[in-house]
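Below are the structure tokens for one structure; questions will follow.
Only one protein chain is missing from this complex, and each of the others stays in its spot.
Coming up: subunit A.
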Amino acid sequence: MLKIDNLHARVEGKDILKGLSLTVKPGEVHAIMGPNGAGKSTLGNVLSGRAGYEVTEGSVLFEGRNLLELEPEERAAAGVFLAFQYPVEIPGVNNTYFLRAAFNAQRKARGEAELDSMQFLKLVREKLKIMQLSPDLLNRAVNEGFSGGEKKRNEIFQMALLEPKLAILDETDSGLDIDALKQVSEGVNALRSPERSFIVVTHYQRLLDYIVPDFVHVLAGGRIVESGDRSLALKLEEHGYAWVAEHGEPAGVSA
């Protein structure tokens, strides 16, 4: 599904990713852990096409297509979804209007029929239940005045609605208390399927108690230095990231 090979990327003239390789197959959940400044958020931003992230070397293939030459909206229509670490507040843009515009734009780009407002509202109501979100969030402006937990749940709600093939969760656990963390995780788990893959970027292993990954990778210094199964996350928890620096071998491990 996703094949990242020797990816180098720079932001504001600073090299952040320095030879990252990763292969994700359908249905797999990959956790990417690492210390602050390792390039965790850069990976999500590069994959979703944010401006200002310059790829200097390497390739990213998504279902055989060169992901890097697509516009952000084309990547979304192809099935890539980024759950933002900091969801953006957009005053004046109604949440329902935004969701329908996004939903229909993706369908249009894929040559599928758009939904009218009645059909769409029915779908939205079904998906709201999954996230246990209050319907009145729909009538508010996008993320405006949402609590930290509401913002993150709104991200997962959008994911449930847009049904991506690959979802990248960028530190979705940051700023969440344990109840919100559970709710968000339940939402994510409800969306797991043999066709849908996840890249879960996180600083803490706590999230992985709830979203259990198939693979864990340690990102340090712009590349993956250690890969393993879930037990790697527990080791990190126990020993801290300093342990990686001492014991980890730089490697472009593919899972």
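Please note the rule applied: contacts are C-beta pairs under 8 Å (C-beta built on N, C-alpha and C of every residue); 3 or more make two chains touch, one makes a residue touch a chain; residues count from 1.
In this text, contacts and distances are computed from a predicted model.
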item	value
Undisplayed chain, where the name is taken from the UniProt record, one of "Fe-S cluster assembly protein SufD", "YCII-related domain-containing protein", "Two-component system response regulator" or "Polyamine ABC transporter permease"	"Fe-S cluster assembly protein SufD"
Options A:L82, A:L166, A:V201 or A:L236, residue touching the unrepresented chain	A:L82
Chain not shown: contacting residue from A:G64, A:G92 or A:G111	A:G92
Selected residue (touches chain absent from view) among A:V11, A:V55, A:L68 or A:A102	A:A102
Residue of A:L162, A:V184 or A:V200 in touch with the missing chain, whole complex considered	A:L162
Interface residues of subunit A (partner: the chain not displayed)	48-51, 71-73, 75-77, 81-82, 84, 87-88, 90-93, 98, 101-103, 105-106, 109, 141-142, 158, 162
